[in-house]
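Only a single protein chain was left out; the remaining protein chains are all shown in position.
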Amino acid sequence: MSKTIRVTVWGEFRHEKKNPKVAALYPQGMHETIADFLRPNTDFTVRTAWLDQPEHGLTDAILADTDVLIWWGHMAHGDVQDAIVAKVKTRVLEGMGLIALHSAHYAKIFKALLGTTCSLKWREATDKERLWNINPAHPITQGIGEYFEIPAEEMYGEPFGIPEPDQLIFISWFTGGEVFRSGATWQRGNGRIFYFRPGHETYPTYHQKEVQMVITNAVRWARATVCIPDVCPNAKPLEPLPDDTEAAARPTIGHK
Amino acid sequence: MSKTIRVTVWGEFRHEKKNPKVAALYPQGMHETIADFLRPNTDFTVRTAWLDQPEHGLTDAILADTDVLIWWGHMAHGDVQDAIVAKVKTRVLEGMGLIALHSAHYAKIFKALLGTTCSLKWREATDKERLWNINPAHPITQGIGEYFEIPAEEMYGEPFGIPEPDQLIFISWFTGGEVFRSGATWQRGNGRIFYFRPGHETYPTYHQKEVQMVITNAVRWARATVCIPDVCPNAKPLEPLPDDTEAAARPTIGHK
Amino acid sequence: MSKTIRVTVWGEFRHEKKNPKVAALYPQGMHETIADFLRPNTDFTVRTAWLDQPEHGLTDAILADTDVLIWWGHMAHGDVQDAIVAKVKTRVLEGMGLIALHSAHYAKIFKALLGTTCSLKWREATDKERLWNINPAHPITQGIGEYFEIPAEEMYGEPFGIPEPDQLIFISWFTGGEVFRSGATWQRGNGRIFYFRPGHETYPTYHQKEVQMVITNAVRWARATVCIPDVCPNAKPLEPLPDDTEAAARPTIGHK
Partner (left out) sequence: MSKTIRVTVWGEFRHEKKNPKVAALYPQGMHETIADFLRPNTDFTVRTAWLDQPEHGLTDAILADTDVLIWWGHMAHGDVQDAIVAKVKTRVLEGMGLIALHSAHYAKIFKALLGTTCSLKWREATDKERLWNINPAHPITQGIGEYFEIPAEEMYGEPFGIPEPDQLIFISWFTGGEVFRSGATWQRGNGRIFYFRPGHETYPTYHQKEVQMVITNAVRWARATVCIPDVCPNAKPLEPLPDDTEAAARPTIGHK
């Protein structure tokens, strides 16, 4: 594998152009803010990509050169081409890591990998969010204490339509009375997936130190360590079998 | 919910028409053989459906009237319409049980719910399969002893491209030297999913008592107990929030 | 197995004798209150047992006659004899269900089965608890809506020192800002275990309808369906092995 961890930060990059409040918080786009706090890590090589680039910036060459893909999307999930989603899915199953942020709970790629609705409750208001660290030994929570707070964020509430996570990392408490599984991991194929809840576009969440620390840790945790293409092979036996009088008639090509 | 468990057995029903060997084993089709051994259970109501019916026999009315869907497909996965697959997936996430048999490891519905390649090794030959019961307390293994054998079956071998199961039920030993996770469960949304490996069309597997017992047990285990439609609601707070000077500008419709 | 579900409700039964506040809430003891709301279920046979009985009321005969054991203890975990704990553990691993309530997070039997610290944060104060239903398709949550509230309860907060649950059922929100995994299941051996957080002795929690409904559902879910004694057998091969010139020298008794 690559010596450095090759990170591609993908952003929808539309709110920033339409909503002055978002533009004020993230003048170069949310993806650039995320890339900026990752770049000082000398073990990372960081690039960005966004929706309105050709192939959404996710060409075969770039996907092949990516160990961890970070995904933020919200209003335009439907504009992401199914063919690109299929390629990204293939890469995750081969081994590429995926970090899905906030409203990416409804990104096509996240739903395709998890297979469920990924629905939730939500509210934009004045909630405070407190994220409790449920797994202090996990690589993703290193340097994070027992909890951290985000002064104002969109609320996401349970039930969250996800498969039981492999590891539950954070549970959020919201002022308005809800709770949420805010950090969770799954392995799918050879790829590691981390969902991290915070990051609504109208709040300065990605400028907050603890949020940056979690995402940085998650990049290291999710890095691809293998790239194993999908096969479904006809396999010769490793031990002797009884005679097969019908051997000539057996199919040797098939599962597809 | 319904007083009886409403079972729909779906079969591809093409091998039986093309291959005399399959027709000899399953003269009315594999789906009818499966339905036949389920019908004596007075707590079940059993119907069948197949690929070449209109809407593949899976109309909205039939899906709404189904608690457990059993799926066998092999050579014609690609002929199943995506729109029908989407409807079946919605029903599973709402609560309907799904039992995927043998080559349904590659059925669109199974792959869509699990999100992975679902690939494996395979060989049609003279292997014997011995299924070891890994979870003797599980409802699906009641009446099955420590193991049972199928005298001849297609081999499926690891690695099997599935997410880590919620519960591993059976592991198979094959004469040729392979192993396989032959029985496994997952919950997806509100639906229970059971994958059961045996059942290649050229072997009399579905006539075997233990195989029938497992599938019968699985129907009871997988039965729908709820039907919860997907929502992603804007939620009012349950506890007082700080004043929100921007309340009028907040979106209340959105996640989609 | 038994036609009815044989439930033994075990209570420490000491607070009720020492603290008038507890005695006022639970005049016959907390175990009798729990037994009382279970008894109207005609599919249950319910008895009680408590710490200061001989063998803590858990004789071999009673354990053998129990499908589900409900356990409430708090101030006197240390007074439970290790030999009785060992017998209860054996029964759970054989197939008996265990429902551990509230402060039973620190019961010897719960810690012995889970293997972890089972520690948590706690506070007796004026918190309200809101339990969010994370798994609305689970048998334990049937009849419970999206959430229910307990007007006043002791707070338990994360991190909770448990192994990742098989299924997470409830997450609690507390007024004071904490969250907690309040309902969770594990299978250990052939036994099903459910931990349910509510039930501090100085609050009328076990008189609340939703709490009663959850415990009633959990009894049905946890009921023993098998009783499989522990063995570690020397096993003869099922397939031919190469000649073994050392066969006479091989041990056939051993693992212990």
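Which chain is which? They are A, B and C, in the order written, and residues in each are numbered from 1.
One rule holds for everything that comes next: a contact is a pair of C-beta atoms (placed from the backbone, for glycine too) under 8 Å apart; a residue touches a chain by one contact, two chains touch by 3 or more.
Worth saying up front: this structure is predicted, and the values here are computed from it rather than measured.
Novice: Per the definition of touch given earlier, which of A:Q28, A:Q53 or A:Q187 contacts the omitted chain?
Specialist: Only one of A:Q28, A:Q53 or A:Q187 touches the chain omitted from view, namely A:Q187.
Novice: Out of C:K17, C:R39, C:R123 or C:K209, which touches the unshown chain?
Specialist: Per the contact definition at the top, the residue touching the missing chain is C:R123.
Novice: Taking the entire complex into account, which one of B:Q167, B:Q212 or B:N234 touches the absent chain?
Specialist: Going through B:Q167, B:Q212 or B:N234 one by one, B:Q167 is the residue touching the chain not shown.
Novice: Take the complete complex as the reference. Which residues in subunit C touch the chain that isn't displayed?
Specialist: 77, 89, 93, 103, 106, 112-117, 119-127, 155, 157, 161, 163-164, 166, 175-178, 186-189, 230-239, 241-244, 247, 250-251, 254-256
Novice: In the full complex, which bits of subunit B touch the chain not displayed? Write them out.
Specialist: 130, 132-136, 146, 157-160, 164, 167-168, 171-174, 177-179, 181
Novice: Residue by residue, what part of subunit A touches the chain that was omitted?
Specialist: 95, 130, 135-137, 139, 142, 166-167, 175, 187, 189-192, 225-226, 228, 238-239
Keep this in mind: only the chains that are shown with their structure count from here on.
Novice: Same or different: do the copies subunit A and subunit B touch each other through matching residue numbers, with over half of them shared?
Specialist: Because over half of the interface numbers appear in both copies, subunit B and subunit A meet with the same residues.
Novice: Mind checking the centre-to-centre distance between subunit B and subunit C? Centres are C-alpha means, answer in whole Å.
Specialist: 32
Novice: Compute the distance, rounded to whole Å, between the mean C-alpha positions of subunit A and subunit C.
Specialist: 36
Novice: So how far apart, in whole Å, are subunit A and subunit B when each is placed at the average of its C-alpha atoms?
Specialist: Roughly 28 Å, centre to centre.
Novice: What are the residues of subunit B that contact at least two other chains?
Specialist: Within subunit B, the residues that touch at least two other chains are 166, 175, 187, 189, 238-239.
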